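Below: one structure in structure tokens.
In this view, the complex is presented without one of its protein chains, the others remaining in place.
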């Protein structure tokens, strides 16, 4: 059976539009940060992973950076190791660091590799220690936070090698010190630094809220487009609250380094990644310089 | 304004589907025959041209072959040169050949190049004489038909050079003899021969009817999928009539040379090319081996 | 039978000299403008075409640009369309432009492709619209001349692609507007602009007179070498007359853009092209900066 | 101060000899299996890692495959998950597999990457799931062993990409099923299969005993060179005991697939890797076809 | 002053003809043997050298092989070392070999390099020992001839490297033994072996006689074309005499290995090399399979 003409015409128009988007994004690198509860069994991850595989197939180059907060706490609990936080940062002694690394690089990372394989793609899961992707140093802080680190330099060669050879790089947010030691990095910041270093065309933070709100938790106050200086002001005015701060900060860092746009969107909306990439309006908050 | 969630979900699903199609067709060559009344000012050509440009942008490699029947007759008329046909073939003396070549290579061909430029693509319009694309010889026939020819060999190098360098090749159905002389080729046959020679993944005949009918002119009798041996039988049984014969024959020749599928579709349906390429069902008749 | 020794010695000397020339011109681009009555059946074109094929074979890269004046007028006459000229420029309405394009790109261009094939070479005939070789705009003039255009930019990529792949590019002097429309270009000017843009080593105008005369039509007054500033003065002093002006101007433009020498020679002298390229003295007028 | 002549002469002779070895092994791939107690904090690992870095620097291409037995048991214990073994194989339910993968890919693997970085090299730590290096299926066994798997196919592309780009690949012995799931592989077998698939020039099993003994645990009975059929007979005769069986079997598999020699040596001897590669005699047992 | 028209026409015709020859020989390798008295100051060598440089410049790849007989004898005489011959072969003890090598590789070879430089080309003079071009072994003979050798294998890599990098290779007919020792090779044989090994399009022996005579020394009996089996018969019938035998034999060896034609011509005729390459008739004897 052929398609009925009216349906064919509608389908044709939508195909034409999709092709326009594909043409615009071909051979461009998109760094996607993925994490928190959406990655944690609470939300069906399948369309995010499907979207990554579809984008790769269409010639876009996605790079995935992830953290893995709740699972780390659960595993520390099971091992009878209490978690302590200072200013929202996990105090990370040597034993905690071992657990963090095991969970991020051995569990969350490899679960994503499996999901991508199941969706028809081929991933290579690494941590930021491999190939010295994230060289790190201890985070400057009032109190000794142990192995909590910050990105010092980014070596993009391994990521580009993998991306250019047909693989989807999946990177756990762990850094390597000058002595080969491990550092626990904020995944939002690490992803933003990578987006800047590889010259990404877009930096997308997939989270479990719809975007930046102008008024508390009111979904009706979602800000569609946010200029960098306005974002800085909203942080200063405490309109942007705790958990959203590192996300917005990493977007600002990416913008400052020349990434054209950064996006904070909800991973709960099916194919949100495609809609954000392939429409004018998008579904979350787009930050622009 | 962001997209309303329900709309975003629908759009996401359709984007995901479109990307699956794009992935399947990337770096494949599709030979498209375009001609007759749809090319002749009677039908808005714009979506065909748009589709070619979109396909090229998405990584598919379209090659366009065209004839230009009605315009040739009109120009001969204006020059006071009567047209004579034998078995549907235009008797082509030297002077007629000059006019045929002028109209095909100088008018129809360059009009298509302009349309592609206007749609944002870059075409290179040639005839089958350039680069010896179509080496031709006189068509074996009961009566001397002059410069009416048939394809002897196809040299695909120029077409592949242009295709591989980002251009859309647009080829007028004229052949070159051993002495450099010109031959008037049936555009359907020439296009089918090219599809076979370049190892096209699809051969698409854009025409002004919806496809092959099983019963006269009854649109309800449109055959969606037609196997090669059934097609041969329908010709023998005269179910497939005059003008459709060279179209079906050129499809059969392409299939016999290894082209996986050949399609006869209507250029009157907007984006018919995309729908035929990017759906299971399609909108016309698909011939299979 | 071997060659008699005396003859062998003479032949050897001439072979040695020819090789010296070949070495000097290898891998250099030579833009040749060909047109007017020598292209129009009044003069045997064969040695010009032979020369192009021989040069290509020997490693020189000739590019041919052509117009086609007399044939255009004849075809317009046959179609009952009167020709009107303003300051020597054909007023070109839309209908006239269609005929101009048909004759240049569909007739003159393809006749040259045939001749080159007959001489053993392989040409690709295009117009300046293909691959956006000649981007054009309306010629600034006191009166509206319709589709009469002038070259705005030259995109040399297609020409270099064809030249570098073993083909002789043959280019009809038609330009493409921003909207994909056609413009009628002066072939001398277009050829000069192309010579400048591709960085040609020589620009050769093949015409039907021996070169620039210092005194009216007196062949004895042929100027062998003409410096650019002297040429400008001769135009100002009206020593260089009407038809020769665009030729000299296009030579001056090529020289100004860095082409080392430009030549105006007669296509009536057999192998004039070879003699001009391969001797110190040459047969026509050489313009130098 | 210059070197005293006698010392210079001795040093010169030893340098000359070392260069001969380097020349012989340049651009050759050596697959090294590393594991058990020598990797487990009980033995100083530094010379093994140093040796890998020195070999890489000298143009040899080492690839490291590792397991991590004792650490897995310790972590399972801490998580209150008892270990059960059938015929020496750990019964691996889904929850156990998660822990195995965490420890191998997140802890042992990344500890090796750190050590290589500290020694001046650059490693990329992956598991056999990444890039589908080890496609696996459930191990055929009398009892359901859960996620215990065996290698089905080896995809060497990622390993060769990393090796050829200056990195030392470090691979955890985990496989990926057709559905993306994880399998617990015997590291000796996985390493042998990789050595065979990449066409390694040598397969080296670093363990904590000196090699294969001909008589129980008597170090004096160390077999220096062991032919494949003799090895098979020693297994049949139970001279080769439990823990040594998979080691010898994986050596035999590598030999059968064309790897010229396989070696079982002690990681406790400093620079054993260099001595085994760079001398005739070596320090352990060399298996030959 | 321009060229007078009649002269221009003649010149044009001869230029056209020369270009046809150049086209036919482009990128082909021609092995030229040069030696004996024509190289020895008795005949002006300049046109041979000029011809090589002209050919190289025109895209032909000449390779020069040379001996140096008379100069060797003169130098041995000056050093008080008598020359002894057995069957026309110089008995070559170690001391004689040193002198042979000095004269061939240090004098004749470098004199040719200088001449080529003076003519505008760039040569690289080597002996057959360099890059193992001619691996040699002692010539099997009734009597011990010392260092007289024959070609065992030809390693064409160095010759092709030099030829492909713009240099004219000039090779002294000395071979290298398995132990690095030197062998005195017959230059005719060595050149023929090289022509065969590099897949030359022509093998040319430049000598001081016009070619092969059918009747003693009668120049009127010069054989223009000689088939291989006829040549073999003429040797058997002793029509081809002493000095000509190795020349004809090396031609036959080259033909047997697939070189299309071999030529014996006189270096005394100016530009004989060009005339032989670039005319049907040639000036000497052409051997064909």
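A, B, C, D and E are the chain letters, set down in written order, and residue numbers restart from 1 in every chain.
To be clear about the criterion, a residue touches a chain if its C-beta (ideal position, glycine included) is under 8 Å from a C-beta of that chain, and two chains touch if they have at least 3 such contacts.
Keep in mind it's a predicted model, so treat the numbers as computed, not measured.
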| item | value |
| --- | --- |
| In the full complex, displayed partners of the excluded chain | D, E |
| Residue of E:123, E:240, E:274 or E:287 in touch with the missing chain, whole complex considered | E:123 |
| Sole contact to the chain not displayed, among E:103, E:139, E:226 or E:255 | E:103 |
| Option from D:222, D:235 or D:288 whose C-beta touches the chain left out | D:222 |
| Footprint left on chain D by the chain that the document does not show | 1-3, 5, 8-9, 11-16, 18-23, 26, 47, 50-51, 54-55, 57-59, 211, 222, 224, 269-272, 274-275, 278-279, 281-284 |
| Sites on chain E contacted by the missing partner chain, in the whole complex | 75, 78-80, 98, 101-107, 109-110, 113-118, 122-127, 129-132, 157-158, 161-162, 165, 167, 174, 176, 179-182 |
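One rule holds in what follows: only the chains that are shown with their structure count from here on.
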| item | value |
| --- | --- |
| Touching chain A and also chain E, the following chains | none |
| Residues of chain D engaged with two or more neighbouring chains | none |
| Interchain contacts, given as pairs of chains that touch | A-B, A-D, B-C, C-E |
